[in-house]
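A single protein chain has been removed from this complex, and every other one stays in its place.
A and B label the chains in the order they appear, each numbered from 1.
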Amino acid sequence: MNQDSTKISLTNRSKVVSNKKMTLLERFYLPAIFKGMFITFSHFFKKEVTIQYPEEKRKFSDIYRGLHVLKLDDEGRERCTACGLCALSCPAEAITMIAAERKEDEKDLYREEKYAAVYEINMLRCIFCGDCESACPKEAIFLTDRLVPSEYKRDKFIYGKDVLVEKKDARVDVSKRQTPEVLEFKKDKSKLHNK
Amino acid sequence: MLTQYLFFFLSAVALISAVMVLLSKKPIHSVLYLTLTFFTLAGHYILLNAQFLAVVHIIVYAGAIMVLFLFTVMLLNLNIEGEFQKSTLMKFVAALAGGMIFLVLIGTLKSFDVSIVSNPEMTQIGLVKNLGKTLYSEYLMPFELSSILFLSAMVGAVMLGKKDKN
Partner (left out) sequence: MDIHFILYKLILAAAILLLSLVIAMYATLFERKIAGFFQDRLGPNRAGTFGLLQPVADGVKLFFKEEFMPANADKVLYILGPSLTMLVALLASAVIPWGGTLMIGGHEYALQVADVNIGVLYVFAVISIGVYGVMIGGWASNNKYALMGAVRAASQMISYELAMSMSIVTIVMTSGSLSLNDIVAQQHGMNWNVFTQPIGFVVFLICAFAETNRSPFDLPECETELIGGYHTEYSSMKLGFYLFAEYINIFISSAMISSLYFGGYNFPFMNDLGLSHNMVTILGTVALFAKISFFGFVFMWVRWTLPRFRYDQLMRFGWKGLMPWAMANMILTGFFHLLFKK
């Protein structure tokens, strides 16, 4: 059988291992050693790939999936209506919430009649898949290009509304996440999560 | 004056460590004390202005032979419980044999004319050049013979260590 037809090379750099008898020069190993030394030496002058983190930050993609944000609408009211779809869609079961009914005098705080009194994401469970974002019918939760900072205690990683909800005077820009494809996808709620 | 103090110091260390070779319970300690004895002997050679002998003494005895000793002793599992018991007869015979060797040594030393070198710094026999000349002229025959002895010993060791093909 011809084996060559089944061989698939992805890089064209693979070499077939052979145990052929070495020539005298090869048996000295010195040429091969010098070749290796030359290769390492050439790396001496290459650009370092290190990114020195706190001072220097890697450029994130526009649709990077990092720390969540609970968006406010243009008038500064919370968009979340505590429907629970995000918690339902979450594969890691990281999201919990307790819903409450909006009082008359809270109209400028919450957009819908029902709102999340408690909204918690366990950042140690979260896998940053972004399913909550795509599940949300109110466009209330988004993942951002911010990172979850490190902590010394585990319970500090359960983020409540105090961290997740964006501040009125310090809005988190998620407009870059709304690529035409995303907007198109969000139009048709029947497709995936709302079925 | 300084050399005299050094001599007494080295002799004391040599004697103490030589006794400790016999007295210490652990074989490893014995080996290390023996190494220390060799070092003090090398020091004595230096006091006699025989630097070559001193260094060769360290290289050969401390650097090679004692390392091999240490090697074997480390790999042997010699615990204190595992120390084999000697019968009274064995002890008696051993003491007798050792004592006789001691007597022979003393007898040899007595009959030997011990010439005391009055000024060891002035003798140049221990230096490399003179030693080499003496070895390769006066004592050429024994020197070459001993090298043949070493060679045959080496060949013998390789023969013993070789696996039997059959």
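By definition in this document, a contact is a pair of C-beta atoms (placed from the backbone, for glycine too) under 8 Å apart; a residue touches a chain by one contact, two chains touch by 3 or more.
All values derive from a computational prediction rather than experimental measurement.
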With the missing chain put back, one of A:22, A:37 or A:182 would touch it. Which one? A:37
Which of A:47, A:103 or A:153 contacts the chain that the document leaves out: A:47
Across B:6, B:20 or B:70, the one contacting the chain not displayed is B:70
Where chain B meets the left-out chain, the residues are 26, 28-29, 32, 35, 51-52, 55-56, 58-59, 62-64, 67-68, 70-71, 74-75, 127-128
Touching residues on chain A - with respect to the absent chain: 33, 36-37, 39-41, 43-44, 46-50, 52
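Everything below uses one rule, namely that only the chains that are shown with their structure count from here on.
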Could you work out how far the Cα centre of chain A sits from that of chain B, in whole Å? 73
